[in-house]
Every structure is written in C-alpha cells, then in structure tokens.
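Pasting a structure below so you can have a look.
Every protein chain except one is present and positioned as in the full complex.
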Amino acid sequence: MKNDRSRISVEFLGKRAATPLVLPAGIMGMTWSGMKYTWENGCGIITSKSLTMEPRKGHAGPVIAEFEGGMLNCMGLCNPGIEEGLAEVNEFRKFYEVPVIVSIFATTIDDFLTLTQKVNESRGDFVELNLSCPNVSDEYGLPLAASKIKVAEIVSAVKMVSKIPVIAKLSPNVSGLTEICTAAEAAGADALCLINTLGPGMLIDIDLQRSVLSNRTGGMSGPCVKPVALRAVFEAYSRVKIPIIGTGGVSNGRDAVEMLMAGASLVGVGSALYEGGIGIFEQINQDILTYMDQYGYGTITDIPRLEKM
Amino acid sequence: MKNDRSRISVEFLGKRAATPLVLPAGIMGMTWSGMKYTWENGCGIITSKSLTMEPRKGHAGPVIAEFEGGMLNCMGLCNPGIEEGLAEVNEFRKFYEVPVIVSIFATTIDDFLTLTQKVNESRGDFVELNLSCPNVSDEYGLPLAASKIKVAEIVSAVKMVSKIPVIAKLSPNVSGLTEICTAAEAAGADALCLINTLGPGMLIDIDLQRSVLSNRTGGMSGPCVKPVALRAVFEAYSRVKIPIIGTGGVSNGRDAVEMLMAGASLVGVGSALYEGGIGIFEQINQDILTYMDQYGYGTITDIPRLEKM
Amino acid sequence: MLKRITLPVAEIVNENETIRTFYFEKKLGALPGQFIMLSDLVTGEKPFSISECESGYFGVTIKKLGTFTQALFEKKPGDLLSYRGAYGSSFSISGRNVLLVGGGYATPPLYYLSKELLKAGAELTVVNGARSKKELVFCERFSNLSLSYQRITDAGCLGRAGSSVDIAQVLLEENHYDMVYVSGPELMMRAMRNLLQNYPELNYEFLFERYMKCAIGICGNCTIDPLGIRLCVEGPVLARDKIVQLTEFGEYHRNAAGIKEYF
Partner (left out) sequence: MLKRITLPVAEIVNENETIRTFYFEKKLGALPGQFIMLSDLVTGEKPFSISECESGYFGVTIKKLGTFTQALFEKKPGDLLSYRGAYGSSFSISGRNVLLVGGGYATPPLYYLSKELLKAGAELTVVNGARSKKELVFCERFSNLSLSYQRITDAGCLGRAGSSVDIAQVLLEENHYDMVYVSGPELMMRAMRNLLQNYPELNYEFLFERYMKCAIGICGNCTIDPLGIRLCVEGPVLARDKIVQLTEFGEYHRNAAGIKEYF
C-alpha cells in the first residue's frame, strides 16, 4: 500500500502527473537530460527554464549567495532562447510521457504572444508566464506581477492565442497579492504558480566590502520563504477556483503536506535540491505516503485543506 | 583600545548613543525595567513597544512560530496604551541618560497627532511612526506604509506638531519601497527605520491541521530577513539624505557591519535576543570593535559604506 | 531550543475536581522548574511547569481557570496537543538538608524537583499547602518518596489548620536547612520571603509566574521590576540574590496588555 505510487498521482488541467511534485522554472530545466534526470528521480511535472526571445547568458558570478535559511540568486534569466529551449523540451517530451510546463518571460505583450505561438508548436503541455522575475529589474523595472492591470492584460492576450493551458507565475513582493491572483483568474488563467522568489535581498562581504552577488541583489528561495509561500497560496486558494502550484521553501514531506493543506494542487520543489540532493523528490513522495498512512488517507486528494478564510 | 567603547558611540539626530545598537519596537520595550535591562547589556538606544490610543491585549497564543532561519509573530500590537506606555518610558528616562524612541501606531492622522502630542509631553527623545504593522491587517487592511501618499500625509502632519525628531518605520512588503522612502523624507521625516517584519507568513501544523499562529499569519523576523533589510537599507541610503536605522535579522557583529556598510547609521537588534540571549548586544559591540581593529578603523564612522547605486 | 511538537495526550489523571495532570509520551529533557508552552492551536497557548519528567514521558499539572484551561479539560487521551519548550531557568540541585514549600497547583513542579534532589542524595522536607483537603494535590506521589512530608490546609481538615508558611516557620525554627525551594501563590511566596529574612545565611529559590506570550525572551511582557529580567528566560526560577531586589514581587504584575495589576 505504502509503495502504491498511484495514491499520490494527481490530475492537473487534464494531464496526469505521477507525483504531485513540480520542478519549478529555473531549476534543472535547462537541458532535456536535466529534465529526464529529475523525472527519473520522482518529480511529477517538469518546468523549463524561463525562455526569452533571444538567448541570454545571464549575470556574471557570483549568482548564488547563501544565508541562514535560504539562498539568493541572480541568475539573470540565462537561457538558450525560445528556439533552443523548445528544442530541449521537444527532445525530452519525444521520449517521455511526462507533462512539461514551458516557462516564458518577456516584457511586452507582443513578445509574450510570439513566445506563446512558438510554444503552441512545441511538445510542451502548459505555458507558464513568468511575470515576476526580480533579477532583471535593473534592466526592466518593476516586475509585471506588481500590477494587476498588467497581469490581466498579458494573461488575457496570451489566452487568446495559446492552444494549451496557461499558468500565471506571480511574485510575493507586491501589495495586495490576492487581488492580483483574482485578476489573473478573471483574465482566464488556468492555474497559478505561487511564489517566485522573495525580496529581493542583498548580502555584503564585509572583507571585500562589496555585495556578494554580482548583480547586487537576488531573489530569496529555500526553507525560509515557505511561510510566505504558504500564506500566498492559502490566501489565493481562499479566493480563486483555479488550481495552484504551491512553490517556495518546500524541503521535506511535511512541508509538502503543509502546502497541500494551504490549498495547493501541486507542490514545487526547487532550492531543496541543494541540501536534499537529487533524492529529495523521492524522499518527499515517500514522506507524503507515510503521512497519508498515519492519518488513513487513501489518495492524496483526501488530505484535507484548511477552511477557507 | 579595543575596549574603548567611545569608538562605537554614535551621534543620532542630536543625541549621543553609547553604542550603535537599537532595541527595535516590540522587543523588550514593554516595561521601564525591560528597557533598563537591555541598556545595561549594551544596547545604545531603546524603542518602546508601539503604543496605541487604547490598551491592547493583542492576539491569543500562539503568537510566535519558529521556522528555519527565523520566526513569525502575531503579537497583535499588545501594549498598555499611550498613557501607561509613556509612564514606563518616563520612569526609565527619569533615571537613565539613554535616548528613547517612542513608537506609536494609529490608523488615522487624527490619532497619530493625538499620540504625538502626548509623546511631546513625555521624556521620549524621538517619535517613531509604525506605519507598517502587518499583524493587524485583518483589523485595519493594508498597512499605511504600502502607499507613499499616505506615508507622506501622516509624516508631514506629525512633523507639524512634534517637538522631537520623527522617524518613519516602513514595511518591506510593498512594491517600490525606495519611492516610499523618498516620499517620507520629502514629507519631513528626520530618519527612517527599515525594515518592519517581512511577509507576512503562515505555518501549518499538519497534525492538528490548523495554522500554528492564532491569527493565522504573522510577520517574519530573524536571520533570514537580513538580505531584504540590507537591500532596503542600501536602496534607501542611495536615495535619501536622512539617517537610517537598519533593522532586520542582525544576529552578530558581522551582520551589524554589513548593515553599516549598506548605509545604516544605527543597527536594530531584535529577534537575535532569542538565540543570542541578553548578552547579544555586548557581543555585537565587541565584534564590531574587533572588525574595526582588523581593518584599522578608529571610530565606527570610519567603516566605509558601499558606493551608492 | 526545541521546535513545536504536536502529539497525542497519553494519559490524563484527575488530581481533584479542578486539577488534572496531562502526560505525554516524549523525552522532554527538561530541568525541574522549567515550563512548556502548551496549545491546542484553537483556544490559546499558555505556560505550565513540568511536574514529572522521565526519559519516556513527561507531565504537566493544570488547574482549570479560564477559557484555555477549560478547553484543555475537554481533551481525552489520544487527542492532539502541541507544545514548545522546555523553557526558562531551573532549580539548582543543591543543598543536603532541604525544605520545599508548595501551595496549590504550584506544588507539582516541586515533585519533579524532589525526585532529582533525592537522586542527588539530599534529605527533604516537603510542605504541601492548599485551601482545602480537596485542593491538595500530589499527596500520594510525595508520600511514596522517601522524605518527610507535611500537608496543611487553611481549614485544618487534615489535622493542622494554617498555611504552609506557618508550618515552614516551625520547621525552620526546629531544623537546620541549607536550601529552601518555594512554589506557590505570589502572596504566599512573599510571606515566605519575609520569613526567610530571619535566616540571612540561608539560600532559597522561588518559582515565579508572570504573563507570558513569546516565552523566548523577546516580547518583554514577563519582565519584573526593577531588574527587567525576563521570567521566561532568566526565570521562572530566581534565587535569593535576585529575589531580595524585586520591588514588584507581591505588589503587582503586568497583564497581557502590559498594564500593572496590583495583588
């Protein structure tokens, strides 16, 4: 019974995921083989790195800085561009029956539409709009996700052209996140992904007297962002009907169950790969099953949610 | 030389603090003897608990929840009310020549003015406007600090009546914090205090299937908020001329030096009392002196700041 | 410091109509005098002293008073509760000939202390006082320990009438103790302090209660004048050197809002 993995399989927007775990954008999703390796190790749905119109090398190093409870990153949206990126997705999807979310990033509606059209022609199963990257704000200003009007505009434009379900990935670094979530739903988003990185934050090396990150600031992820992710997911879950991918700080099975109780349908696991290693996905799957056994839940959807607020 | 504490004494808005360390609002500042105990242990400036027009018992427990890298709190602005609160300040200030910041919280300009007038008649040295408490938003909606217009309105109104310098304490949970800082400065604020708690966040007990905090959500503080505090301080420092009390996650001397390099004039130390104990203030003072000795800085103001952005 | 732990109540023992001991099967590793913050995550979270603490279980002995303790009294074995801790300072395990003076629901932590003192080879005299016989708790447990045990009620229904302070006075006159531990209502403890002024060489430790919220030394609600020490960190157990300095002791305490309430 415990090893009956079908108990934690989840249906998500018409596709079946073997496990509730999602590899979030920017983690291991650069190459087709990276996608495969993660899936082989127990991840249910794979998100590609956020793809842009042109290739981007990202920021110089250091692009990662650790602190107590998490890490900052300023990768700077490095990616091979939409063409090469989709080639990696196609290469993976050609051989594996595993749902893939194609994350795309742009700063104009036109570019979002062009990207979506390319995704339409790929083997990607869902398109995720990264409206919330905090690491390129020097380049592009406030993230789009800070404005519910812009979020709604982009989502509804993309919905007009997309042949596959559309996920809006939002930022916690805004006032009134719940309203932005309801705006995304009203504009037609099929699902939400909450949260992108927190902050941003900065760390200083007091010996070299420089910021540690090359780009000075970076987005926070890892265990310490979990409380913010849970709050964002629960508040959104209380207000919207569309499913939510709960992402942020999940590092073990108990965290994953918390995320499900907060209202998430799927659970993202990103930064935990660092301390947990590639075995973290299977570990979390097993821990969810253990929890289900302890309280007598047959399938993962039996795990109760908190009462809505 | 190392034990020459005058090297870390700081002048702040016309008053002299024996050390650069500030006890932030809501930490140990409920009672006159709590203020005294903190000062005796190496803290330079004391902030009172945020005082409101009427006494508040705050939320039921649990009001504190720990997680990896920090804690959440939903104290709920418990305080004895402005009269009793100022009595505690006066009792302390009558016997000790230690600068005290009186923190006040209200939701209307009228109440802020009434509170300020009472502070005028107290022995308090500065008044701090808590524009940013995240733990009473169920009661009062979005914190005032989310709107640069409201921040400016309140600050300039208070400046009209206050006989002592006015500090604006702001929230990191907003879009465009730097603009809010410049708005506060333009409205006449004499200093900024950055940051109040992050998030808010939420934690779930998956056994009891309830949120851990009685009030469901609470503000994040402790080591993991340091990167956000540093970023907020540095961005504000780059844009404003008024001094900044850098608060958030400072737990040791190196953190304190980071905060100074980011542009803070004084450094708040709050949640670190939990893991560091009451000795944390003196420990940080000593660690700052050690750092100064290592790099040959005579006085604390010799520690260089990062180049403004 | 321990994180929050949620687990089923293993056993509930009715000590009397209003006092029950809740047992949990968990190694707590607390020292005598320390407390936990106990919660149902619905009604509140409150401090309770450890009354028993062995390697496989621990217990807290709780008096039904207001909303929260009433909710606790609805719990059955198997129901989940959540605690954090243990927190706070502890009784020193010192003294060869020791007097312990308890009152009401505050006596049980002295039971855990007694067991540890006996392990350390001390000779103990325990005075357990309460208003009435019904309110005396832990009598059997104390009687089973090898110590001199005296019960007392205000009404005298157990043969003696008076307060535990009265007995303590007689004992102090007739014996030579090198340590006194006291845990009881604050006014009883104040009387004990006054009594102990006559024994300037005698060391003592009292267990204090103040309104606690964070229990980890940051909120400042539990400080005591004029020292400003936090009874959740530097307390709840204080020794003579600190106690003699307290101006607040027996006079007032501060409520949840931080407002002084006089005894």
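Letters A, B and C name the chains as they come in the text, with residue numbers starting at 1 for each one.
As a working rule, a residue touches a chain if its C-beta (ideal position, glycine included) is under 8 Å from a C-beta of that chain, and two chains touch if they have at least 3 such contacts.
Values in this document were obtained by computation on a predicted structure and should not be read as measured data.
Counting contacts over the entire complex, the absent chain touches A. Within the complete assembly, A:Thr38 is the residue of A:Thr38, A:Asn196, A:Thr217 or A:Ser265 that touches the hidden chain.
In the complete complex, the hidden chain is touched by one of A:Pro20, A:Gly42 or A:Pro80, namely A:Pro80. The omitted chain makes contact with subunit A at the following residues, 26-38, 40, 49, 55-58, 60-66, 73, 75, 78-81, 84-85, 88, 205, 207-208, 210-212, 214, 270-271, 273-275, 277-278.
The criterion applied here is as follows: only the chains that are shown with their structure count from here on.
Put simply, the chain nearest the middle, going by average C-alpha positions, is B. Subunit B and subunit C have Cα centroids lying 36 Å from one another.
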